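Only a single protein chain was left out; the remaining protein chains are all shown in position.
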Amino acid sequence: MKTVRNVVCPFCGSLCDDIEVDIEDNRVVKVRKGCAISATKFTKYNEERIYKPRIDGREVSLEEAINEAVEILANAKYPALYGWSCTSTEAINIGIEIAELVGGVMDNTASVCHGPTILGEQDAGISTCTLGQVKNRAELIIYWGCNPAHAHPRHMARYSAASRGRFVKGRKERTVIVVDVRKTHTAKTADIFIQIKPNSDFELLTALRWAVKNGELEQEEIAGIPAEKIEELADMLISCRFGALFFGLGLTMSAGKARNIEAAVNLVRELNNYTKFVMVPMRGHFNVTGANEVMAWATGFPFAVDFSRGYPFYNPGDTTFVDVLTRGDCDAALIVASDPVSGFPAEAIRNLAKIPVITLDPHETLTTMISKVVIPTAVVGIEAEGSAYRMDAVPLRLKKLVEPPPGILSDEEVLKMILKKLKERVK
Amino acid sequence: MIKVILITGRSLNQGVSKELGKFSKEYMEKVAVCELDPEDLKLLGVSSGQNVKVKTKYGEVVVKATESTQAPHKGIAFIPYGPWASILMPSATESTGMPSLKGIEATIEPAKDEEILDPEKLIKMVVGREP
Amino acid sequence: MGEITLKPKVTFKVPIIAETITPDNFAGKPIEEIEKLEMWEGNRKTTLGDLFEAAGSSGEAPADTKIIIEGDVRKVRRIGYKMTDGQILIKGSVGMYLGEKMEGGKIIVEGDADSWVGAGMKGGQIEIKGNAGDYVGAPYRGDTKGMKKGTIIIHGNAGNEVGCWMRGGTIIVKGNAGLFPGIHMKKGTILVEGDCAGRCGAMMKGGKIAILGYVPSVLPSFTFEEIKKSFKVKGEKIKGPFYLFTGDLNENGAGKLYVSTEKNKHLQFYEKYLE
Partner (left out) sequence: MELLIKNGYVYDPINEINGEKMDIAVKDGKIVESVSSDAKVIDATNMLVMPGGVDIHSHIAGSKVNSGRILRPEDHYKDVKPRTAITRAEVGHTVPSTYTIGYRYARLGYTTVIEAASPPLKTRHTHEELNDIPLIDKSCYLVLDNNWIVLDYLSQGEIDKCAAFIGWIFKALKGYAIKIVNPGGVELWGWGKNVESLDDQVPPFDITPREIIRGLCKINKMLNLPHTIHLHTNNLGKPGNYRTTIETMDTVSDLADGKPNIHITHVQFCGYGGDSWITLRSGAPEIAKYVNNHNHVTIDLGQVVFGDATTMTGDGPFQFILQNLTGNKWKNADVEAEGSAGIVPYKYKRKNFVNAVQWTIGLELALLIKDPWRVFLTTDHPNAGTFMKYPRVITWLMSKVAREKVLNKINKRAKKRSTLPSIDREYTFYEIAIITRAATAKALNLANKGHLGVGADADIAIYNINPMEIDPSKEYKKVRRALKRAAYTIKGGEIIVKDGEIVKSFIGETFWVKPAIPEDLEKDMLREVSEKFKEYYTVSLENYIIGENELASSKPIAVKTNL
């Protein structure tokens, strides 16, 4: 038996890098330090595995599956390539080259997660930081529309509310505020809970900014919160030495979407005239941030890139996968490390089911169910190494702990094979 | 029948059971659920563990009602991300790329005798054919 | 006036980029040359003639060229791109980016138009008889150069963010509008004759917005000024009375927001500030 330390957990955007894993006979037998999800991820990754490539449900050789994938992509007039947030940055990078070569739309799951955060940033910017800044300095922490107790189980202990830093030693030295529509498990640990009416975050953020600017609120109640309480809250935000706002899909998915983020950005910007304030998106999948980073450096744009005319064109709402599907625009799709069928609206799924879909995934998913070509791959971060970016864009190296099942290659290797064949096929 | 605002999101159970497989019993048990405020359950005359039907403008689905541990949130229903939630979502993104997965008007009614569809049946229902 | 009629040869599946369909590109050209104009069908470069049946003859100049499009062009994008003069009549519904960066002339759509109608428009007129999508007159992401001049009239409803980053011109929505009309607006006028989903004028610095129907609320960073009897759009008086607000104060803005008093009794509480 061997123990591997400082393993990076390939589940959520927290990328905890202190996991200890015991390995025996090429299997993970014990996980220490990880959360419940992490422990399950490391030990149960062989559940519902796919072991053989398939075309139309028929088991085939890897070569056949790759040839079929290449034919589908090369013949498509408007293929879409989607997913990417649960694989290595290196694999995504090859995906980008494939998209460019076949003139497709390259999108990652940020579009249905923190895509609006990026759109908000593109209009207003963002004052942000790595998580250690929060750990070391933050006296006041807000969780807005996010529930780390469920979605990022170790976040509060490792990086935020209860973390121990150089200048702020722990939970007692911090004030924690939660803004949510439910009294979430995170909210139950907070010093202050603001229960906001659904779909009114924009109004509250706007009112807070106006109160921080010392403006007068003419409405008695905003977003279900009395004006005096908003003014009190504004005073609290101004008075801390270092404040951090963590925000989640409660902002990006509710009415206003990108504009909610922009309102939050503007509030934080305003606060920096009085104190130090930052905000950090609670990114979901372990490498969705890496997908944004590598797409940005290779194409200029972090998601939703349309290569149909040979160069990158970007306009979320047009070039995002959900929209491309809902309009029925694409005529083929390559899905890597994602399961859109279990998360997309019905109309989008219906249209996806009408076109040839190629899926790379270690596991059976609802998407592999409707795919024409299925190529099984190794589990990144357990059976394959590579780089990944934490929610605060800190890059880390995922480790290879065990060998994948015989004949199973990594996403990176399979995509390289597809790219190579495509290069021969498309001149 | 009650009117609610439907939100979706991650839950710890959803995260853990997802790693056990999308076709596992655990996944269906933990994800095909609707968390309701105790008062809303009372209004519905449904007890925790019984099935309810959730309807929106975009679709309807039968899931298991559970009493929320994150109450109070009267008038708000929560379904974890997954195939059961997404059927209820609008496909329009208001040209942002992001469907509105939170804050949707919905109704909930008791459906004690109706079956919760497994993922396979669910997809068959959505795409209208054998996957 | 020369007239060219275009009819799709097939039902389009993938997006068609048709920025060459403008009176400027058609004027003075025989049909054979018009048919050679470049187009994109998904990732394939093709020609207008491959995708459309073209008939008729164009005028000498853009000003006396009218393009009539029949059939389903919902997948066809960028029609009227940068056009300076002449007319385009679309006898159905049309795809995204209609009249993008248009400088002059007129476009009429008998059906609906998808998002980004008149994106970054600099002049001319667009009239949509049906509904329009989101981002009417808006620029692309990150850009601040919204509609500068010209008029867009939508007879039906419009989506979110009508007149986003608008710098001038007029937008009239005869039906309802979605969230955020006039967001980031600097100058120009937006008139919504129906209801509005709210957040009018968010982050606006200048310009005028009037809502004749219902608005759920006014943003807290707007201040109530007075009740006004009427509102002027292109010299024409629109009868109120209106609650007049100024904002967005968060941006030190001086935009004017007019909201019908009659349709918005729930805003009556603002009247206490009159005393």
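Side notes on the structure shown:
The letters A, B and C name the chains in turn, as written, and every chain counts its residues from 1.
Basically, contacts are C-beta pairs under 8 Å (C-beta built on N, C-alpha and C of every residue); 3 or more make two chains touch, one makes a residue touch a chain.
Computed from a prediction, not measured in an experiment: that's the story for all the values here.
The missing chain, though absent from the view, touches A, C when the full complex is examined. Listed residues A:N199, A:S387 or A:S410: the one in touch with the omitted chain is A:S387. Among the residues A:E218, A:E293, A:E383 or A:D411, only A:E293 touches the chain that is left out of the figure. If you put the hidden chain back, the residue from A:E47, A:E64 or A:E100 that touches it is A:E100.
Looking at A:K188, A:R241 or A:K420, the residue that reaches the missing chain in the full complex is A:R241. Residue-wise, the contact with the chain that is not shown comes from A:F301, picked out of A:F301, A:F321 or A:F344. By the touch rule set out above, subunit C reaches the unshown chain at residues 139-144. By the touch definition given at the top, subunit A reaches the unshown chain through residues 5-6, 8, 17-18, 89, 93, 97, 100-101, 118, 121-133, 135-137, 158-159, 164-166, 241-242, 269, 272-273, 275-278, 292-294, 296-302, 307, 309-314, 387, 389, 393-397, 427.
Operating definition for what follows: only the chains that are shown with their structure count from here on.
Separation between the centroids of subunit A and subunit B, computed from CA atoms only, is 22 Å. Per-chain Cα centroids separate subunit B from subunit C by 38 Å. The distance from the centre of subunit A to the centre of subunit C, with each centre set as the mean of the Cα atoms, comes to 34 Å. Counting partners per residue, subunit C has 115-116, 134-135, 179 as the residues that reach two or more other chains. Shared interface positions of subunit A, defined as residues touching 2 or more other chains, are 119, 255, 316-318. Within the complex, the subunit A residues that touch subunit C are 76-78, 102-104, 119, 122-123, 202-203, 206-207, 209-210, 213, 215-220, 222, 255-256, 259, 262-263, 266, 270, 307-309, 314-318, 327-331. The touching residues of subunit B, when paired with subunit C in their complex, are 94-95. Residues 115-116, 133-135, 159-160, 178-179 of subunit C are the ones touching subunit B in the complex.
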